[in-house]
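For this view, one protein chain was removed and the others were kept in their places.
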Amino acid sequence: MRRSWPAALVLALAASAFAGEIPQAERRSGYDFMSRQTRAMQDDDPTNPGMLWVLEGETLWKQKPAAGRACADCHGDARTSMKGVAARHPSFDRAKKRPVSLEQRINACRVGRQQAASMPHESRELLALTAYVARQSRGLPIETAVDEPVRPFLDAGRAIWERRQGQLNLSCSQCHDDLWGKQLAGNVIPQAHPTGYPLYRLEWQSLGSLERRLRNCLVGMRAEPYPYGAPEMVDLSLFLMWRARGMTLESPAVRP
Amino acid sequence: MNRREFLRATGGFAAGIGALIAVEPASATPAAMQDAIRQVVGSARVSAGRVKLDLPPLSENGNAVPLTVSVESAMTQADHVKAIHVFNEKNPQPDVVSFHLGPRAGRATVSTRIRLADTQTVVAIAELSDGSFWSARAAVVVTLAACLEDA
Partner (left out) sequence: MASALINVPERAKRGEVVEIKTLVSHVMETGYRRTQLGAPIPRDIVRRFVCTYNGTEVFRAELHPAIAANPFIAFSTVAVESGTLTFQWTGDNGFSVTESARITVE
């Protein structure tokens, strides 16, 4: 008893220093919190509604926009060229001097290299291309590079995660770090790892992006939802992907 | 109300639905669903059995509830399932879907995803080639997404 007391103190201090952070080994995808039936919907490509967007994306990949080149003209077969890309986004964009999301990266190509218009957020085309690209990383571990240029944005994302916001004065961390696994109004609180985006959400009856889900969360918390593509949105997405580093990407996933 | 009064109140329906009500008098199925079932079976008797209705007892989201219905049948020319009709109690409309099969199906098993507006009972009625009707029912508890959202 006496000999273990200092050890217990060290453990207690360590626990408070990383207050709330889920230990790496205990991290679980939202998949694990779903019912057997919803998992079955995701597991089988012929039954996964997200595949409708992936197939559309495959068509768009090869289609030339009015004036410019098709994605395939530069990138060839997406199965090889896009492998790992979604698992590494958001990633640092040297020209913009900040991290960008996969959607922003695709639009940058669309405008800058394909002489086509930017695709609106949550539009059918942007979702289809993002789903198609993300599908090529399915089964791969999430690996967000955290080198010096990215660090301040990662810290900004973490600050948003930990900050109490909105009318309910809740932080993301309170539910998703401290209370995951418990029930909220009949549903289990997941750990909130973006392991399957873009995903088919039964609530939306459609495929949607991580940013759409984050806006939903913020509205649910009665906090101001950041606009699509806002720096806060990308910083938070970056932090979430970093928090889920090493976990397997399931895109396109299905979630309730 | 006791069972006798209940059967009298439902009048003509009782004779038509037969075993369906007699088996479970306590859970009075709403009139609209009764009506819809009657449109399909007419004055024939519906017996409970031979149909298996697979629905999750607790659905995470009423927008897409997976459903599988299967009927014991050899599916031969002489003896097969002609159709399977699915009904619900609490949606704005009682009809969900009608599947038309036949001996070419090989197996009388069909799966789909349905919408359920609330916790309720779903009924499946199979129409066999010999003119008989068989049924099964399943209750589903429907939860909604926790953080009601609109963005």
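Labels A and B are assigned to the chains in the order they are written; within every chain, residues are numbered from 1.
Throughout what follows, a residue touches a chain if its C-beta (ideal position, glycine included) is under 8 Å from a C-beta of that chain, and two chains touch if they have at least 3 such contacts.
None of the values given here were measured: they were computed from a predicted structure.
Trainee: Touching the left-out chain: which of A:Leu55, A:Val146 or A:Val219?
Mentor: Only one listed residue reaches the unshown chain, and that is A:Leu55.
Trainee: Can you tell me which of B:Val65, B:Ala126 or B:Val140 touches the chain that was removed from the display?
Mentor: Once the missing chain is taken into account, the touching residue is B:Val65.
Trainee: List the residues of chain B that touch the chain left out of this view.
Mentor: Spelled out for chain B, the touching residues are 63-65, 88, 91-93, 95-107, 109-116.
Trainee: When the complex is taken as a whole, what residues of chain A touch the one chain not shown?
Mentor: Those residues of chain A that touch the unshown chain are 44-47, 49, 51-53, 55-56, 59, 124, 128, 205-207.
The definition used in the following text is that only the chains that are shown with their structure count from here on.
Trainee: Roughly how many whole angstrom separate the Cα centroids of chain A and chain B?
Mentor: So the centroids are 40 Å from each other.
Trainee: For chain B, which residues count as touching chain A in their complex?
Mentor: 56, 58-61, 63-64, 66, 143-151
Trainee: Which chain A residues qualify as touching chain B in the complex?
Mentor: 34-38, 40-41, 184-187, 189, 202-203, 205, 212, 215-221, 225, 256
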